[in-house]
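As you look at this complex, bear in mind that one protein chain is not there, while each of the others sits in place.
The block that comes next holds subunit A.
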Amino acid sequence: SLDRFPLGEKRLMDVKLGELGSWLGKRDFTPNGVLASIRNGHDRYYNKYINVKKGGIGGVAMLLVGYVALSYMWEYDHLSEYRLWEYDDLRVPTTYNIIHLKAL
């Protein structure tokens, strides 16, 4: 039913799986296009969760959870020193735990 519309103007959820690559190629990656998509996403989130009469904590809480998750991802390399077990061999503890944790 949506076949007669051009591919580049369909939404992500309406694109078939096989057309995903060509759809991605048709999207606007110029700086203006990127800015427009950022603005669009912001407007959608803002108008759905924040710009309402009785908004709950969901609007802000989701942003904070996203921030926490993002900062965890950025710090993962540093935090991976505190792992308990080595990835390859789960019986071997990491060097941090051998040196610092006498209980092991």
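A few points about this structure:
Just so it is clear, a contact is a pair of C-beta atoms (placed from the backbone, for glycine too) under 8 Å apart; a residue touches a chain by one contact, two chains touch by 3 or more; residues count from 1.
Keep this in mind: contacts and distances are computed from a predicted model.
Candidate names were "ATP synthase subunit b", "deoxyribose-phosphate aldolase", "Centromere protein M" or "Metaxin-1", and the UniProt protein name of the unshown chain is "ATP synthase subunit b". If you put the missing chain back, the residues of subunit A touching it would be 2, 5, 8-11, 14, 27-28, 33, 36-37, 40, 43-44, 47-59, 61-62, 65, 72, 79-80, 82-85, 87.
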